[in-house]
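A protein chain is absent from this complex, but the other protein chains hold their places.
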């Protein structure tokens, strides 16, 4: 993370379409959204959804993005093509639907390789349950692991990153939090598996994100970092640092220490209320850069290390609040 | 709030007793805790619990505190003298216990007047219910209001401030949040009633504290501000700004605008894990002072006002993050 | 509630469309959904969304529904026609958009009268905020009340029911819970205003629904009851009694005591995972009927009353668990 790189959610750039494309009928095309994203100062990467964003072919999409000065960071699966996926992708009660989800994922992995971005993020949000007595949990767990194993084995050259989230769309997800995800990964045992930590998902799962990151570093590896913010009751998609400023700084410091070198991806939802997505992304980039300066100030001496070694929260807060709000004093 | 004044929780100063009083057997006395609190640089006021902290008499306690350079800000009722209060103070099913709670409160109000601090804070945490089908909610509401009315009428010269909290010790409190408290106050209709906002209670009630403050300003009046922090699942009692830095700054700006001039009280729990309470309080004071400087920076121009008028969260975040972390840039 | 009547959410009947309309392209029409709902044994009423469901005109829609043996219970506003509503309907920063929302609501009220169902439910989910420092809370409150007052005054013969919900789509709603809604209604002071309690929203707001119902009965009036279930973290839309069986029974008993005679409306989401909406609604009706039998058993003697008077949770639970699971024993 010496030189920071930044990725962002492409669908954000459908926000407030009339401002970008006066007279546009319907939704913008993928290429239009890419062009708008390319206007963000400091942005380096894009993540694309499969299959939605790859309609023009992976190689061509990669070229178009490169021509605009950006790189593809990776792909993320979306299971919306068959309405039956609503009841489960890898854990659907229908074996045919399960296989369809697995096959779709394999094609997505192929597309990621063709796009020159050997990273596929799996958010298996449909795999879970809503009502008690709806599912055989042991069977679901087996199916989920079988599915992940099959797609991870499809191409050992493509990193497969599991993005956990506790609820929504299902009332309970099968992979709700960091530890359950790590338990699954250990059981599967394939080396190309890893974890994506989404800050708001981690809050939603009642985790301390920096603590989750250390668990991931110990038991698997961190393949993606999604920043945003929220209030812990749901996936709010707020701007970086808007609520949990200090927790975000703690996470940024932790992943730097643990050697994460990938891009910081903004998984925010400016489109929900029609915010300007270009400016929103630029403010997020500026916020992260300022946060990294706070991290630098924290690491200028070993005072914080000493406070942490003693679990002395008072001194740690004294140091952190000063580094945050009174940079000259530190 | 031109000149900030600061109050704090006296019981915090029982934390880590051997550090303050080597060789002490048992718990420190009230006076010992006061003496320790008086060492906090910048502290101006103390709040006392009734009856626990007033054993030596209100007038004498006031004098002892004044001799140490502090003032009494107000008293807060504690209903621990009769174990029957666990099932309810003003809403106890036993009319005798109800009257005992009311009479105790009246004596507390008398003590507040004698202590020269005409402010009594009521946190009616025992008044609520745990199980469905345990209580007649309409009857409880009537009893709660009757009790508050009777004690508020006892001495119109003493301000009575209701401090709400959603849960704990009861699973559900009868006065869980700002709006329910205001509904009760409007129904009672006595002018010496008001509201204390406790930051962590407000988070716990899923409120935006600054928004709660404006509701209080519109429907009643703000009589107390308890700062601390937490994660919204319970009353964590963390240090100021430790989690919700920006929400705390927003609250401080809002109450200054609404004309609050009382002390900022720290309702934190350093004693839970044996933190140094003197240093903890000093760090809290330093944090609030820095936050007020951020507020000053925010109000230096009308840029934030313009963003707020447009409900433009992107510009507002750009301004707030810069004022927080990059003071020179603003 | 002597003779129970049941209403339901029309959009549920778009679930699993191929099962109902083999070969259907696209979405079913309103009339198709009405026809499917009419197959539910025991269903008596429908609620319709305005403007979405009234495309054919209110009078004609009413007739078509009547021809199928159902009645219109009321209308509910949906603010989706202008994307600008995402940032607020009655509280939009743009005065023109605010007026557009108000005018749309007035036309909805006119349609409700024409449909012979003088009940308009307002769920003002867009009126709120996401980020700290995004909005002037006092101004939003004034605008919200001004808007409600204007539409309530439009036709005093139409009951206007406010349905509160704490979060989603906005991170914070302006009318998040029962007490805030009642505070707003008291301030507006118009007699045709009332409240709709949605069970899952009430859980989401950390309320005990039966307690919320008594607050509504005291300060305003209950105009709608939406049953469903959930886990309190979000609006899950689960089947009635699926999680909080006893809380639901408590609510049913409370509203019967308080004189509620309107239909029980099922605000569940079978369409989210493609459940059979006809069967789902029939099971919900059967569950409520069984619950009312439990209520009857509870009220067969005054044993529960005595336990409640003493706030004796142990005896209350003994009585309730027996009435629930061992009907012969009671």
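A, B and C label the chains in the order they appear, each numbered from 1.
We adopt the following convention: a residue touches a chain if its C-beta (ideal position, glycine included) is under 8 Å from a C-beta of that chain, and two chains touch if they have at least 3 such contacts.
Since this is a predicted model, take the numbers as computed values, not measurements.
Among A:13, A:123 or A:172, only A:172 touches the chain that is left out of the view. Contact with the chain not shown here comes from a single listed residue; of C:18, C:81, C:301 or C:321, that residue is C:321. Contact with the omitted chain, checked across A:39, A:219 or A:279, is made by A:219. Only one of the listed residues, C:27, C:279 or C:300, touches the absent chain: C:279. In the full complex, chain A touches the hidden chain at residues 87-88, 92-93, 129-138, 141, 166-167, 172, 176-177, 179-180, 182-183, 186-187, 205-208, 210-211, 214-215, 217-219, 246-247, 250, 254, 304, 307-313, 316-317, 319-320. Although one chain is not shown, part of chain B still touches it, namely residues 83-84, 86-87, 130-132, 167-171, 230-231, 233-234, 236, 238-239, 242-243, 272-274.
If you put the missing chain back, the residues of chain C touching it would be 206, 231-233, 239, 241-247, 270, 273, 275-276, 279-280, 283, 286-287, 290-291, 293-294, 312-315, 317-318, 321-322, 324-327.
The definition used in the following text is that only the chains that are shown with their structure count from here on.
Ranked by the number of C-beta pairs in contact, the top chain pair here is B-C.
Rounded to a whole number, the gap between the C-alpha centres of chain B and chain C is 36 angstrom.
Residue positions of chain B with contacts to 2 or more other chains are 206, 246-247, 312-313, 317.
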